[in-house]
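For reference, the structure I am asking about is given below.
Here the complex is missing one protein chain, while the rest keep their positions.
Order of writing sets the chain letters: A, B, C, D, E, F, G, H and I. Residues in each chain are counted from 1.
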Amino acid sequence: MISSRTQVTEMIVSAKVRKGLKWADIAKQVGQSKEWTTAACLGQMTLDKKQAEIVGGIFELSDEAIAWLQIVPSKGSLSTAIPTDPLIYRWYEIVSVYGSTIKELIHEEFGDGIMSAIDFSMDIQRQADPKGDRVQVLLSGKFLPYKTY
Amino acid sequence: MISSRTQVTEMIVSAKVRKGLKWADIAKQVGQSKEWTTAACLGQMTLDKKQAEIVGGIFELSDEAIAWLQIVPSKGSLSTAIPTDPLIYRWYEIVSVYGSTIKELIHEEFGDGIMSAIDFSMDIQRQADPKGDRVQVLLSGKFLPYKTY
Amino acid sequence: MISSRTQVTEMIVSAKVRKGLKWADIAKQVGQSKEWTTAACLGQMTLDKKQAEIVGGIFELSDEAIAWLQIVPSKGSLSTAIPTDPLIYRWYEIVSVYGSTIKELIHEEFGDGIMSAIDFSMDIQRQADPKGDRVQVLLSGKFLPYKTY
Amino acid sequence: MISSRTQVTEMIVSAKVRKGLKWADIAKQVGQSKEWTTAACLGQMTLDKKQAEIVGGIFELSDEAIAWLQIVPSKGSLSTAIPTDPLIYRWYEIVSVYGSTIKELIHEEFGDGIMSAIDFSMDIQRQADPKGDRVQVLLSGKFLPYKTY
Amino acid sequence: MISSRTQVTEMIVSAKVRKGLKWADIAKQVGQSKEWTTAACLGQMTLDKKQAEIVGGIFELSDEAIAWLQIVPSKGSLSTAIPTDPLIYRWYEIVSVYGSTIKELIHEEFGDGIMSAIDFSMDIQRQADPKGDRVQVLLSGKFLPYKTY
Amino acid sequence: MISSRTQVTEMIVSAKVRKGLKWADIAKQVGQSKEWTTAACLGQMTLDKKQAEIVGGIFELSDEAIAWLQIVPSKGSLSTAIPTDPLIYRWYEIVSVYGSTIKELIHEEFGDGIMSAIDFSMDIQRQADPKGDRVQVLLSGKFLPYKTY
Amino acid sequence: MISSRTQVTEMIVSAKVRKGLKWADIAKQVGQSKEWTTAACLGQMTLDKKQAEIVGGIFELSDEAIAWLQIVPSKGSLSTAIPTDPLIYRWYEIVSVYGSTIKELIHEEFGDGIMSAIDFSMDIQRQADPKGDRVQVLLSGKFLPYKTY
Amino acid sequence: MISSRTQVTEMIVSAKVRKGLKWADIAKQVGQSKEWTTAACLGQMTLDKKQAEIVGGIFELSDEAIAWLQIVPSKGSLSTAIPTDPLIYRWYEIVSVYGSTIKELIHEEFGDGIMSAIDFSMDIQRQADPKGDRVQVLLSGKFLPYKTY
Amino acid sequence: MISSRTQVTEMIVSAKVRKGLKWADIAKQVGQSKEWTTAACLGQMTLDKKQAEIVGGIFELSDEAIAWLQIVPSKGSLSTAIPTDPLIYRWYEIVSVYGSTIKELIHEEFGDGIMSAIDFSMDIQRQADPKGDRVQVLLSGKFLPYKTY
Partner (left out) sequence: MISSRTQVTEMIVSAKVRKGLKWADIAKQVGQSKEWTTAACLGQMTLDKKQAEIVGGIFELSDEAIAWLQIVPSKGSLSTAIPTDPLIYRWYEIVSVYGSTIKELIHEEFGDGIMSAIDFSMDIQRQADPKGDRVQVLLSGKFLPYKTY
């Protein structure tokens, strides 16, 4: 009996190690970006029927598990409010150190409102650099203004 | 008596409202990007003597306050571990929803290590879009590998 | 020296008690709903120049305070993560008890996405009832779908 | 051996995915609103014997599970004090940003007291809108006054 | 400038020590129980005009402070989620140790619902006992049933 | 293998639902108040041999489980510091709103000390009322004075 | 205006440093043990009139401050739930490491109940030891049994 | 497969109830104080080979479990930062109420440093008293001075 | 099915006790320092194929477990934000007491930036001392400067 998406995520994560797969290759089969596909396989996004069947095929999931991939999951991938993994913590630190800066500059350009985390996309690339390659991440979120009423 | 950088940040924030200034203009006078300059004025970065004097002139700061701008500050701009302001929270949410995805994809490309939040830069731009303009943020951080020893 | 919107909110709250004003009357002068106007006066919304001057006149605020009303505030009106005031706690309890229900029903109707808290309005009314009058609150938020990319 | 309602909720959630059911259809069979029925199936409300048997039939529950549906559950559906799921978080954010406003306006209209979360009902509807459909939620709670004694 | 009820509570608490008053005597002048009157003076209840003027007279409060006594306060008298004062902690411990028992027995007698903390009264008395006097507290709260809808 | 009282409590709770028993009836068989008996069955009190055997007979417990009923348990029945269940939360709210009042009035009557939560009893009754029946709870705790030494 | 005992404690602490006094000497003048006297001066115990006047004389306190010493204080001397000061933390660690042991051994000797922290005394002494002197602390608390009812 | 000392502690606790043993008797067989022996059996201390074999014999442990008794455990026996069990909480309360007093008196006698919780022993005794027997606990910890360098 | 590195760590820890191995010996076989090797076996570092096979051989791990050793783990070995184990807590205390000192001295020597915890190594040695042997730990982390941009 599967009673949460978390169980399906564990099946996927386990199969990925056993089979030695790569997210980039899985994404190509799914036909979406590697960022969206990875988030979806890790239990953060909802797949449509076709996507779910492709993912189910790749990871040899049961029909029940494939059905769960099409259910909107309860999102959030951190196990503590402040992440402990160093790579993820650096992102929390960026929010901590630059949070007020991001807020000021978006308001200066757009006025009161937010950058959407829903109508949102992300692109992660290697940026070659003689002093050491860099991780370059492009975030794009629709600006949503507060309105008076 | 000034005993923390926070007091200087409050002076700057207060003067900025009174004078109706813009971060983009301040950055031009300082000669750095608007992202770094704003973070610096908000108490997250250390200014050199010349930068501190320019900022001091813009905000009419005392010599003591200008000296504090050149002292490495205690960083972190959030008043709670999970931010309450909706704009800043969305960034926390991105870390929460996409944290495991970012981790997987950086490791797939680079192996074990992190994206630096120190050897790091950020660029925030308006991206025109007929369905509603977007906030586009480019983050660039050096990849730092874990090594065996 | 005013260094945060909180100080302006305290001035407004203090003047309101001294003068014995009502939010409904203030809202009429501002020309917006009582919900938006109250949130704005309590430091959660940004006023335009004309609105700020009206509010400044009502509460006898200084020019500096009126300038602050036009600056995007750092939002969030709770002093603890779980509110202690019984009236506000009941709303937290609604989120706690009905949170999973709200999630299920919005997803059943709209698919994966959220109800916006930004493109959002609220209307609070008395609902006469022979068994005891009721508080009726109508919340309206734009549905924002997650998209694949 | 079933020792908590949570186990029954997991059985229901699991069966719902396997069978591809909809809350609106289940509610019709139970003969209550979709809001109350969903909350009840998710472990937040107590069913009477007839309702429990209908729900038990729909989800093929054992007699022991059907008995548990008629026991008052320990309520609260969030796994962390501050919800991590973006859809549920937006409701927490509404309480955070508008909490003081809701308090002020209910007190202005009714005096000291609260809006009940027990003598309470909720109605969630799609509101068609050319700029994007909206989620409209109507909350109705009895006003309960504090009394002197 | 008074900007919160807390400031008025501090004035009352300070004057009470200076003047050596007793809550029981204050309650007699106010014409309410000692329990309600103490809670009101400590910032947890709203006074009507006459009550506020009596309390203002007793503690020599300014007109502004007297006005604040008539404003619905933000309630909650604990400075930490788990109280540190031993006397108050014992009450928290009663909720911790007997919480599930109270829940079971109220539900056994009344069905699903709660004991109101709003339509509520409390009476604290000394109970003479040869083995050592006892504190006897009688709590009375209206039962509020959950309803289907 | 039973390694904590919690496991025995789960057996009791499970059997109670399966058998459709009432705490009041169980208490009569045990020969103690319904309050103490319920707390004991829910893992908060220690039973003597005879009580444990009666309880074991009612719920069809193994000898090992009956032995555990006679072991002093680790007490505390809340799963979070601030309870989420609405009925239990109302008691937490009483401590929050009335905590300082209870403290003041006990000290005014008895001097410095506490109301014991150990030498303590509780009685829960239905109080008929034409405006809606009430839950009446009588708490009695020995006063324990602080002494100088 | 003094509105809390904390202010008086700060006056005492400040005067003690200025005057270079010792707790042992103060205790002799007060006529109580150094443990009780120190706790009382640090805001944790209630002094009687005579004790308060002696303490007031030693620290040159105002009449208002002396009145506050006779008011039952809100107790608890830690500023965080887990103490940060190394000396006090070691005591927290003793509770953490030996907590279950203390519980087992008191129950083995006395049955179910607690060691009182109210009918309690403490004695701190230097214990000479050739391998390094030791701090010896004798705690004595009345055993309070849980009773059936 | 045993992968943590906690599992061994559960085996010991379970066997102790089944066999109806006493810590004082176990300690005699082990040849150490009842305080150290209990702490060791509850997973807080490391046993040597001979002690582990004696304890293994008493509780009928497997060789693997006996091996684990000789591994330094991860210490700390509280399941929450602030203990919920009333007996253990009283010790936390002593640290809270008397923490600053203990600090002051140890420093007055010894200067800056701490009372060791490692080079430490504890002795728990019944103290007969006509007004009710008392729990007497003697703590002895080496004083460790901070040094300049 | 293995779905997280934690499961592999438990297998290693369990086998180490059963087999009575030493980290120093394991490190020699792996060909790395004892510090890196221990951290790797405890789930904090990523092993290459050869290292994983050696470790797998030592602890008799399955091929699936050996595959997991080569996957970048989710790092962080504390089960609570503030560690409870006395040995690990002392390190937390060093950060607490000396944190501001370390910050000041690194900034005084290097300017604004951090000591890397990624390009980092650690060496733990016994330091013989007639007054009691000492633990000597040498930490070496690359200085990473903040840069303007």
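Keep this in mind: contacts are C-beta pairs under 8 Å (C-beta built on N, C-alpha and C of every residue); 3 or more make two chains touch, one makes a residue touch a chain.
As the structure is a prediction and not an experimental result, all values here were calculated from the model.
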Answer key for H:Met45, H:Ile88 or H:Ile102 versus the chain not shown reads H:Met45
Of the candidates B:Gly31, B:Gly76, B:Gly132 or B:Pro145, the residue in contact with the absent chain is B:Gly76
Where chain G meets the left-out chain, the residues are 10-11, 13-14, 17-18, 20, 80, 82, 84-86
For chain I, residues touching the missing partner are 22-24, 34-35, 38-39, 42, 44, 75-78, 81-83, 85-88, 90-110, 113-117, 120, 122, 124, 126-127, 129, 131-144
For chain A, residues touching the missing partner are 82, 84, 86, 89, 93, 96-97
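We adopt the following convention: only the chains that are shown with their structure count from here on.
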Interface copy of D-F among A-C, C-F or B-C, with over half of contact pairs matching by residue number, is B-C
Whole-Å distance, C-alpha centre of chain D to that of chain I, is 46
Distance in whole angstrom between the CA centres of chain C and chain D is 24
Residues in chain E with touches to at least two other chains are numbered 35, 74-76, 78, 81-82, 84-86, 93, 96-97, 103, 107, 113-114, 116-118, 144
Listed by label, touching pairs are A-B, A-C, A-D, A-I, B-C, B-D, B-I, C-D, C-E, C-F, D-E, D-F, E-F, E-G, E-H, F-G, F-H, G-H, G-I, H-I
